[in-house]
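Can you keep this structure in mind? I'll have questions shortly.
One chain of protein is taken out of this complex; the other chains stay put.
A, B and C are the chain letters, set down in written order, and residue numbers restart from 1 in every chain.
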Amino acid sequence: MRYITAGESHGPQLTAIIEGLPAGLEISPEMLDLQLARRQQGYGRGDRMKIERDRADILSGVRWGKTLGSPVTLVVKNRDWENWLEKMSPLAEHEGQAEAVTRPRPGHADLCGAMKYGHRDVRNILERSSARETAVRVAVGAVARGLLHALDIRIGGVVVEVGGVAAKPSAEPYPQQWAQAAASEMFCCDPAAELDMKRLIDHTKSIGDTLGGVVEVQVLGLPPGLGSHVQWDRKLDARLAMALMSIQAIKGVEIGLGFEAARRPGSKVHDEITWNPARLQQGELTPYQRPSNHAGGLEGGMTNGEPLVVRAAMKPIPTLYTPLQSVDIATHEPYEASVERSDTCAVPAALVVAEAVVAIELAQALLEKFGGDSLDEIRRNRDNYLAGLRDF
Amino acid sequence: MRYITAGESHGPQLTAIIEGLPAGLEISPEMLDLQLARRQQGYGRGDRMKIERDRADILSGVRWGKTLGSPVTLVVKNRDWENWLEKMSPLAEHEGQAEAVTRPRPGHADLCGAMKYGHRDVRNILERSSARETAVRVAVGAVARGLLHALDIRIGGVVVEVGGVAAKPSAEPYPQQWAQAAASEMFCCDPAAELDMKRLIDHTKSIGDTLGGVVEVQVLGLPPGLGSHVQWDRKLDARLAMALMSIQAIKGVEIGLGFEAARRPGSKVHDEITWNPARLQQGELTPYQRPSNHAGGLEGGMTNGEPLVVRAAMKPIPTLYTPLQSVDIATHEPYEASVERSDTCAVPAALVVAEAVVAIELAQALLEKFGGDSLDEIRRNRDNYLAGLRDF
Amino acid sequence: MRYITAGESHGPQLTAIIEGLPAGLEISPEMLDLQLARRQQGYGRGDRMKIERDRADILSGVRWGKTLGSPVTLVVKNRDWENWLEKMSPLAEHEGQAEAVTRPRPGHADLCGAMKYGHRDVRNILERSSARETAVRVAVGAVARGLLHALDIRIGGVVVEVGGVAAKPSAEPYPQQWAQAAASEMFCCDPAAELDMKRLIDHTKSIGDTLGGVVEVQVLGLPPGLGSHVQWDRKLDARLAMALMSIQAIKGVEIGLGFEAARRPGSKVHDEITWNPARLQQGELTPYQRPSNHAGGLEGGMTNGEPLVVRAAMKPIPTLYTPLQSVDIATHEPYEASVERSDTCAVPAALVVAEAVVAIELAQALLEKFGGDSLDEIRRNRDNYLAGLRDF
Partner (left out) sequence: MRYITAGESHGPQLTAIIEGLPAGLEISPEMLDLQLARRQQGYGRGDRMKIERDRADILSGVRWGKTLGSPVTLVVKNRDWENWLEKMSPLAEHEGQAEAVTRPRPGHADLCGAMKYGHRDVRNILERSSARETAVRVAVGAVARGLLHALDIRIGGVVVEVGGVAAKPSAEPYPQQWAQAAASEMFCCDPAAELDMKRLIDHTKSIGDTLGGVVEVQVLGLPPGLGSHVQWDRKLDARLAMALMSIQAIKGVEIGLGFEAARRPGSKVHDEITWNPARLQQGELTPYQRPSNHAGGLEGGMTNGEPLVVRAAMKPIPTLYTPLQSVDIATHEPYEASVERSDTCAVPAALVVAEAVVAIELAQALLEKFGGDSLDEIRRNRDNYLAGLRDF
């Protein structure tokens, strides 16, 4: 499975093509729109989120609610396109219908992108580097979630930190945490922390600043043995790190204990192994059990049967009301970069995107492990493999 | 440029093939052996490091000290091979010449790897998942370093944390930090912290435990515009995260401020842009300047002309003298996993490996940006690009 | 540069995303539509070609007539979509709104595709395997042609054989052959052969049969050294063979003399090398000259500075009025496969598709050789390289 996305943030649409999906997978616009809606939620968003109520069109690869095995085309329209018809037109005749943007913003792709591609109009960069692109990645992720779901794998996540306010680690099972997060404006399952986060957002907004945070994605039901230790580029932890770091504004990635693992002695880090055949009756995939999950479900670049736990750190949105010093590339004069409309905090949205890219990587790892061109075939192959693990 | 590594830790050798190098790049065994030697240094290593004094043979793609443009084969021999001739023999006739390893170690690929590949002898997994593989990656990295060097790019790094003991951030220029680190048994440029680290290692060793830590890699002289914002899998930050996370025992990756960026307000995170043509006289590549480098030299998935700064968190070595609970897969009986010989801390080695994989990714990004089949051609293409940036 | 296509032949549209194009390349709908129109021409087409007058929409990656460097989305609408809204709907609620196709046609993907993907309705295969897909590949090819054109490379082709009627080899320069082909209903530059081809088509149509043929693509102005000899999957001849064989109905590929080279002695096959500095004044790229071009411009998997000449053999369209024996997969009863509407000969269209895929592979080879993120940068890099060749 592979996918490519395309589209500028003020162009007509975002497009993605997903190649290599099996046939027979149930896909509905509702599945996609549900995730797109989640991405638009969260306390601390600006007004643009209200303009666009995203939905996805399925333009190939799905018939009568099921994948065909052929490439799936997903389109998320940009609702504001009518105001940009000429400014972002593909036609040469519209050249000059918008003033060049010559003021690169700190923290964005603006300056280095313009240098790289030889553009003097920074709009030619910022249109594509914008986090708007994540909308269609979330749609791709929704398809991947469909495959996970069909293979009895559950994925969710929570916001664990915003601007330094950290949620208390929850002792609840993950699905309960997800339910709590779904009911929270911060996608956070610690109500006290949520309150503090919202207060901090209000204050930060009032002074024209912005906030980042940390999100955690959790996945249940993964068979052991996804990914591989045999080659550097087939390690699932490496692939997940790439996927998460590829999200706009992400500056750090952790698996399991993450950086904390670097601070503890080995005896407090590694997850002991026990064997309990009764687990099979409880619906677990193998009798092997871990009293702890500090590894976050990944050992040697492979899933180990425990829940997958990954975290990503998002920097604050670089578009601030508070001015940042920059330089006009046309005049080389300094100016103060500031904006009139922006989000204060997009960490909840980042969680949804993080879940999406994790789902995509896992879907790919599942297809590599189980082959198969139809969902039925994959399920049979998976069942065979799991049968072998039960008395391993 | 792409590369594949092969080899088991007690097989005859590790092998790597590097494909896509330009012609005319100077490569010597000394360049490779220097890095291999660095990887074997560091306070806290066990005895195995003494058995193997690694060196690399160049078996293709280099003639008379320069690359040909054809694939480069690197081989690092395993010095202990004579003791494993039959135990690790490729020949069917030696089947059974070693007892099966049936006791998977916590924190290793052992159990999930055996499940995935259907092995009942865990040796068939641990031989490849071992960090021994990083020796040949360091050799590949030494070749990549050669390309960086030829393009006036400098790379180095320091150990910033071991077992919770953190080095004070240094105000020295990076090359001076590297010089200090080179003189330190911990590859650390804060002598006080180094002392504490070594004391902690001694103590930890005495109680049979192990330690991880955090390493930081820094790169100077990178032209802006390596990587790209246009597609998720072409972002340089994503690729670096993948490369770093693919190193055995790495559980976290940060770029620039990393997780700290998630805790600060935006006004304290984004690097302002100024313009100072005098910089060109000082040998800088562009007149654009950043008073800070919180982004770690990467914005929008591209280098921005500032030093690249990335960090990786290494978990403690999972092979402890202190026993960890596990299960024998042949009998399903519990046992206590412990070892007789091991490193206490391999964080300095991890720094060398981290530098290697960062160098590899940067070499690849340079070749994508500048094309070129010979070093001369790449240099000319690079010069053209840089000329354009000087009056951007 | 890479590209993926998507879309079913009776779905709403065909979509392609092209990733990795440089910025600054001129792209217009006219460039695309010109090639799409050529693909629909040719003597011997059925009625469907009249339903669809294809045109391409550019939905990302191009602004004001020039590429941005970001992915380019191309869409070719299926004009008949309104008649298939429910039959090919992505929505589960339309399930059953068309009868299942249970009769696989010989010579198509129908039977093996249904087996592979587990479909009992052959429509789920034939919609994607249809040569309709080539429409959007021709659009992708038109973009690639734009890049070739911008680098002073000219591409064209002729139909050289239809149903066994072979055109006489022309002694005219290629551009003149292309002009003649453009004026011919068979894209053939031998008027006598064209007449015979058309007569054969008329006769074949009258008996309900179909015809294939051979097309030749020629490219002028390619710098020597595209592709590489160093690795099997980087050889340009190999990549061209893959691209051509990937076209629906192609069963053979030749480069230069092709199979004829296997029949001649070596002394009549290899192209001698002479040196004539006057060639530079005539606009040639190097002083090296070949009195013959039996190699078709490719030696050792690389362009050698001579015109590239490749041929592809197309089998007759497998959808015949003349019935072919097949089996209904629902009943396992035999039936006679025949159709009511079809093309008799689509060889001219195949030429246009062949030109497209050759253009795409060459564009990719150029970008690999010259790197560069903007057309200006590529041109500078190319000029540097060519300067070096002039006194090689």
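In this text, a contact is a pair of C-beta atoms (placed from the backbone, for glycine too) under 8 Å apart; a residue touches a chain by one contact, two chains touch by 3 or more.
From a predicted model like this one, the values you see are computed outputs, not experimental measurements.
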Chains shown that the absent chain touches, full complex: A, B, C
Touching residue (missing chain; options C:101, C:148, C:255 or C:351): C:255
Touching residue (missing chain; options B:65, B:169, B:277 or B:334): B:65
Residue among C:77, C:94, C:315 or C:379 that touches the chain left out of view: C:315
Chain C residues touching the omitted chain (full complex): 4-5, 104, 106-118, 125, 128-129, 137, 161, 163-164, 204, 209-214, 224-225, 228-233, 235, 237-246, 248, 250-259, 261-267, 269-275, 286-288, 295-296, 299-305, 313-318, 320, 322, 324-327, 329, 332, 334, 357, 369, 388-389, 392
For chain A, residues in touch with the removed chain: 19-20, 69-71, 225, 228, 230-231, 367-373, 377, 380-381, 384-385, 388
Interface residues of chain B (partner: the chain not displayed): 2, 4-8, 11-15, 17, 19, 22-24, 26-29, 58-66, 68-73, 88-97, 116-119, 124, 127-128, 373-374, 376-377
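Just so it is clear, only the chains that are shown with their structure count from here on.
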Most central chain, judged by mean C-alpha position against the global CA mean: A
Chain located farthest away, centre of chain C as origin (C-alpha): B
Distance from the mean Cα position of chain C to that of chain B, given in whole angstrom: 44
Inter-chain centre distance, chain A versus chain C - centres from mean C-alpha coordinates, in Å: 37
Sequence positions of chain C contacting 2 or more other chains: 19, 69-71, 373, 377
